[in-house]
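Selected chains only, in their assembly positions.
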Amino acid sequence: MAVGKNVKTTYERIKNMRIQGAKRVAVEGVKSLKNVQSMPELRQSCLLLAKSRPTEPMLRNGLRFVFYSANEHNLKATVRNAINKFVRMNDLAVDRIADIAAKRINSGDVLMTYCHSSTVTETMRRAKKQGKRFEVIVSETRPRYQGRITARELRKSGIKTTMIVDSAVRSFINDADLILMGSDAITSDGYVVNKIGSATVALCAQESRTRLGVLSELFKFDPMTSYGTLEPIEERPGREVWPTPPAGLKIRNPAFDVIPPAYIDYIVTEAGVTAPYNVINQAKSRYPWMVEQW
Amino acid sequence: MAVGKNVKTTYERIKNMRIQGAKRVAVEGVKSLKNVQSMPELRQSCLLLAKSRPTEPMLRNGLRFVFYSANEHNLKATVRNAINKFVRMNDLAVDRIADIAAKRINSGDVLMTYCHSSTVTETMRRAKKQGKRFEVIVSETRPRYQGRITARELRKSGIKTTMIVDSAVRSFINDADLILMGSDAITSDGYVVNKIGSATVALCAQESRTRLGVLSELFKFDPMTSYGTLEPIEERPGREVWPTPPAGLKIRNPAFDVIPPAYIDYIVTEAGVTAPYNVINQAKSRYPWMVEQW
Amino acid sequence: MAVGKNVKTTYERIKNMRIQGAKRVAVEGVKSLKNVQSMPELRQSCLLLAKSRPTEPMLRNGLRFVFYSANEHNLKATVRNAINKFVRMNDLAVDRIADIAAKRINSGDVLMTYCHSSTVTETMRRAKKQGKRFEVIVSETRPRYQGRITARELRKSGIKTTMIVDSAVRSFINDADLILMGSDAITSDGYVVNKIGSATVALCAQESRTRLGVLSELFKFDPMTSYGTLEPIEERPGREVWPTPPAGLKIRNPAFDVIPPAYIDYIVTEAGVTAPYNVINQAKSRYPWMVEQW
């Protein structure tokens, strides 16, 4: 059975990385379902979209939510309601996380962050608006320099910001009071998957007794990890690292890193501050449909 | 009293980084002394040259050696002898270190290195010539990409080489059997100063029980650290990190890192394999003039 | 709207530390509500009392319980019932914790404790009554010497007791089999807030592989920490530390310490033995009203 054109196009655009960023991918993917005609088509569409990007539990959770909410008798309305609700839940989640996490920022703090997370920068902006004075150290995040996006956003908000290379994190971490990071995925045993380099930052934090907080919507929790699926680590093209390498040189370019829960002090989700080991329980209690298996 | 033209020019060329690399800086600096006319001039010349680059104990040790060897009665000859001897001692040291360190490489090993050290690449070439099959992982070493120089050299020697970004070191270190690094300076309490990022690699090695060997001529030992002088850490221009940063962004770019001795398994010098704590004793015993204070 | 005289007086007495100790503060605070006349007055009274001491989740939980239980239609009775029930729940909790924790004490053990916790001393008394022979090391707990209260209580119960200074804990901990401590507050991510010095004892326990058990009623769990509020750390007057300091000397006297969950082997609550990360789930399941936000 064929899936709709909307879905196919969106699938292609995600696959070709025209649509990027965990949240945008999830929202666009889910929105493409709005015209499905039947439950079987909905199922097919979800299965197709789920394959568009391997390391994206948020997209898969969105699809699962819509599928779980849809009702044969009133398909169109229930699907659209679900889509809208999913988008709204996302916005609320980020708002709530920023609200909670901003309380952990104190005037006088030196913060550190890594890569780019819109939840992290939103949290910092909020703390700044609350009149807290603090500064932020961010490292460039090779190979794609997402740290520069973070630096630009923070500077735009008038936050004092310092840029360093990734390998200088250990040199500066002893001056930091708190490290805040986003997340791409959280596993059932409390590991956080985030941009390559994140686990090294976490290790340095552990070595120097600096607190590390992860900010993450519960939609990043990957229920499939409960069933043994290892979060797949996307490997990206070598030319991102070195466009003109010498002949015969192999380049390895994994895009993600896995942070052990023992290196994380707390995770802030829309359900509150908790230990990484407990995110699975938060997800189960807040979004019961999420931890049901397909 | 004026110093000679030779010395002045060399001083300028080192300062402006026309002459680079610990060994080249030391050799060129020392050679520029060849025409000094008197002991006071020699002293002045040494003092000037010593200021050309702060983090260079090897240059200072070379100057110290020439000054210590020079004899008023036969100044020219003793200076030239000393210069020649210093160059020869250096060559012999590298040769001997490579000889020793190559024995620690076994067929089937996955090695890891960081930045560029000619002693390290020489060691690998030698192991390769001895018929050992091994492969090497090297990370790019931002901001100046010295890891690419290493990769090119190794590929030229037909050694199987993989390039990764600096922040991916922790992801690959569990696959490595041995990490080999060079050194810019060694302190009296066993710390090794090397390119920024080195201490993070060492920390990851420690976390995963992977051996880390440092290869270093004893001329890298800095006797001034005995007397409390902290090895100065050169801070380089921010534009090396980001040529076009947003307004108001501060960029910190320290060039060096300090590896705690507890993260180093052994150091290979021309006096043999030893613990980092013992390098001071090797230096004292092999080059007694080096640990005398000026 | 005005709050009753009872409430005002109690608020003052807590604030001025006439009423001390987490449990007494909570019980007296809650009891002062017995004559409230209306729901709005109840709300006002709770809000006032909650401000009397910052680091007291147990009081706040008691107020929350009464408020949650009160019913407009039968205000007096429901409030009194709730007060009685809260007191009873507290007594039962301590009884149950002591029952459980005493099972972890074996004949021949050397125990260690810190500061004064009536739940800990009750546990030890019970183990003693069960015929177990053991001894206890307690350190003085500067600046207010609560360790002396513990020593007195234990000696009164005929338990073999040794007193040491706080900084000697590490010297004796290798002889200990088990460390038992109370708690002032437990956060949503598993940190335990207890008397200043507690985290150092926990660190020493970790260094020497000695088990650390924390005994705590679930009413010490602070639900506000879920919402990002950091447990405030009360700073007390410097003259407690040194009544006659030299001019210009600054004295810092924080009253509490924060123990990382990784240094705690288990927590015993009235809901059983659990990991620190899981206290939030115990609280949620046993006292659902406690984790609801006001």
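Note that the chains are named A, B and C in the order they appear, and that numbering of residues resets to 1 at the start of each chain.
Going forward, a contact is a pair of C-beta atoms (placed from the backbone, for glycine too) under 8 Å apart; a residue touches a chain by one contact, two chains touch by 3 or more.
Predicted, not measured: the structure shown is a model, and the values here were computed from it.
Counting every copy of the one repeated chain, the full complex in this structure comes to 6, with 3 of them shown.
The definition used in the following text is that only the chains that are shown with their structure count from here on.
Summarising the inter-chain layout, the chain whose CA centre lies farthest from the centre of chain C is B.
Taking each chain's centre as the average of its CA atoms, chain B and chain C sit 56 Å apart. Annotation: 37 Å between the Cα-based centres of chain A and chain C.
In this assembly, the C-alpha centroid of chain A lies 41 Å from the C-alpha centroid of chain B. Multi-chain contact residues of chain B, defined as those touching 2 or more other chains: none present. Here chain A touches chain C in the complex through residues 99-104, 262, 265-268, 271-275, 277-278, 281, going by the rule given at the top. The residues of chain C lying in touch with chain A in their complex are 187-190, 225-230, 260-262, 275-278, 280-281. Interface residues of chain A, counted against chain B in their complex, comprise 139-143, 148, 151-152, 155-156, 160-172, 196-197, 199-200, 203-204, 207, 238, 241-242, 245-254, 257.
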